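The complex appears here without one of its protein chains, the remainder shown in place.
== chain A ==
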Amino acid sequence: MINFILICSLLFLTFSILAISYRLVVGPSAPDRIQALDALGVNLIAGVAIFSVFLRSVAFFEIILLIGILSFIGTIALAKFIERGVVIEHKRSE
């Protein structure tokens, strides 16, 4: 029973990812796409978690944390790029 529920959740997550990729492709603006990427990260966190339960394994728990951190960093970098045009600012050059 629990396996069925887990697979169903994975399926819904897949639909969600497909929907996100629609937004990723169509846009229409860059912030839309970046938000889609961020949402994709969140969906992946959920997917990995469900899959770990499904496998009865703790081997993927680090990945969950890592996706959280990296998706945050990625979103910040992209956002900063849109805002300032650079990712790392060189104080010296100013």
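Everything below uses one rule, namely that a contact is a pair of C-beta atoms (placed from the backbone, for glycine too) under 8 Å apart; a residue touches a chain by one contact, two chains touch by 3 or more; residues count from 1.
Assume contacts and distances are computed from a predicted model.
A chain of the complex is left out here; the name its UniProt entry carries, from "Phenylacetic acid degradation protein", "NADP oxidoreductase", "Na(+)/H(+) antiporter subunit A" or "2-oxoisovalerate dehydrogenase subunit alpha", is "Na(+)/H(+) antiporter subunit A".
Looking at chain A, the residues touching the absent chain are 7, 10-11, 13-15, 17-18, 20-22, 24-25, 27, 30, 33-34, 36-37, 40-41, 44, 47-48, 51, 55, 59-60, 62-63, 66-67, 70-71, 73-74, 77-78, 81-82, 85-88.
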